[in-house]
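Excluded from the complex is one protein chain; the other protein chains are retained at their positions.
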């Protein structure tokens, strides 16, 4: 298949059946595509096979399909499972769409490797959690060869409600993803500090977050995290402090590579690290609010 | 008039006819109230008189109405025009509603002075700019004696779409106002840093802010300031860097009074101070984006 | 007396007999000067009178001597005791040397007031604590009319080992004093963070601070505070966290007046505020080390 090939995509390799990968693969199956799935552990493969997927005989087998989508956890996973395995050397696919949140450095490295082996490479990280993926309502941040993006857009629209075209260099999509996550972290820290401030004056946290979201700061981030911060509910975690720290570090690494100081990232990094130091790493990153409360000595005051 | 008095409020003193005060006084007139207006300079008084307001013979005359609303610029203004003039000593009003953004410290001081002179005191700072005031669509953050708030709510609803009841201590309303403004400052800094990051990867700023507002961070703050930051438009200023710095300092002062560290406030304070140092004090506080670009040396790169 | 007057200074008014003022006044007496002392409370006056000082009949009496030295606690004290009392209006002194640590803003204001009343004004804050004052070994940071500084240097050398001439504008001396104190605060924070880091690796804090002071960071600040931080000894306080916070704020105010961002000041400010929030305000400001240990969750780890 080449970017100009008019045939509808139908034969897909799908690598990485984690929390996000499973509902995404399922949507491809539901749309009638042939999906050859591969995962490091067996159970998710069986689950998808029961829904009509073809279990790949090997990772190489998955990379023998014309189009490969992957949704691996992070830089480490993709390094270990794609780069270190040498699967690209004899891969028969035409294009590989990496939908994971990886670093911009990893994106640059992957793009070079694929180029070397004559395989198209798109970065297409997504905004949205598992339930959004299941509903096909993800935002897909795509970057890479525009012809490939154009060619694959109908397929990607099976997975998301919108495909954002961010330019010809794949790492741009990862930069944008990481910048958005960074802004979410900043918003949580902002809510946390503001709540500590008003709490010190005796204002109910829930009343304050209602003012906030009903006036100038509406939307899912302020509503969701405002709610968690107001009620001091950090478990079960939608997204853990530990993963949040990892995301902030992606922003810091991307920025450092280009000599862009990000003061807020340093601040939020330290606050998340403090959360980990206090044993809150597996709690929702809204636990930043407890870090703000610790700073203000609220426990010591009572 | 006492809080229990069932008579509709109709005889109002209004002090401070600035950018916000004028449209507010006008709405009271339009609603049929008798409004006695006072302002340090004469022109706005004449403007309102032409619309049916009664020019006050003196500040004392304005404070002789049963209900006095004031919309003075800041702590300094209210100190000079209300505290230092001694107008409260012989004031005949029953209640004074201070709708300006003043410090929590000033609020505490004002509450004490009014109590001493037997006058009710409400803090009722607002969210919204002049055009919102003209449309009667402000959010009014009210705190003080709940009976007075209840009694005056119909009147306040002439000015705003919603009256938030934030508790019996007036300074709470000022704490909430200042906390919301602080969060807006944080959001602008967050947009600025994120834009510097993606710009360093060659992503169009306007494309990034569109992703941001169409996905997880919608709403007026991100839309407005995202637009200004993307287009690097800082004039005419909706709200200047100089005023923004003043607001951040209100948050810092309120927090310091209660021993609440606010790391983000320190960071945004320094960024705004840098804006002033570069001669950008009268530009819109979205100019925080240029501070982020200076840090990243974008001018030096070209 | 004028700056050109060749007569040795001998008739001195001394205002403010606190921890620093007492040993300073005593040194002037020991050197044979006539010292007319005034203090808000009576006990220190009696103490100095027993050593040969002349008790002033009033503040005005002290300001009737040709040379007045004052060592009041801070801006508030000097405002209440000098500006608000109107003592300058009929003061007969030729020159007033303000040796207290006041803000640069206060220095500007005082200089203007003295000029208005035809009185010379020098700022001469000092480096050194009470025992250093008793030994006449202070460093005196002097600024103001160079003729006056030249004229009074012999007198000042009774109090200190060296007079630094910092220029014709009095506020410069206060800027330098505040900058030095700010650097001391930074050094304590630096020691605190570094100790938290090595402690997390199991290195004895005292061993680390010995390495530090015996290699690249010798001197009284690192030795004194290294010792306190290593042994976690915060009482009795040589200088409290509360006073440290006040000094950091002087630096912030001086910097803000000139649009100079000081990121380290914001950071140390927040750390000291956290100390106050935890009830450590009256402990030595070396307690910054406990703030660093709190951030790192050392208590939670054990």
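Chains here go by letter, A, B and C, matching the order in which they are written, and residues are numbered from 1 within each.
As a convention for this text, a contact is a pair of C-beta atoms (placed from the backbone, for glycine too) under 8 Å apart; a residue touches a chain by one contact, two chains touch by 3 or more.
Small disclaimer: the values here were computed from a predicted structure and weren't measured.
Visitor: Which of these touches the unseen chain: C:67, C:166 or C:241?
Guide: Among C:67, C:166 or C:241, only C:166 touches the chain that is not shown.
Visitor: Pick from C:59, C:237, C:267 or C:286: which residue touches the chain that isn't shown?
Guide: Within the whole complex, the residue contacting the unshown chain is C:267.
Visitor: What does the interface between chain A and the hidden chain look like in terms of residue numbers?
Guide: 255-256, 259-263, 266-267, 269-271, 273-274, 276-277
Visitor: For chain B, which residues touch the unseen chain?
Guide: Residues of chain B in contact with the hidden chain: 263, 270, 274, 277-279, 294-297, 300-301.
Visitor: For chain C, which residues touch the unseen chain?
Guide: 104, 127, 139, 141, 162, 164, 166-167, 169, 171-172, 175-176, 178-180, 182-184, 186-187, 189-191, 193-198, 200-203, 207-208, 211-212, 214-222, 251, 254-255, 258-265, 267, 271, 295-297
By definition in this document, only the chains that are shown with their structure count from here on.
Visitor: Roughly how far apart in rotation are chain A and chain B when fitted on CA atoms, stated in degrees to the nearest 5?
Guide: So the angle, rounded to a multiple of 5, is 180 degrees.
Visitor: Please indicate the chain closest to the centre of the assembly, with centres calculated from CA atoms only.
Guide: B
Visitor: Hey, how far is the Cα centre of chain A from the one of chain C, in Å?
Guide: Computed value for the inter-centroid distance: 54 Å.
Visitor: By residue number and range, which residues of chain B touch two or more other chains?
Guide: 255, 259-263, 267, 271
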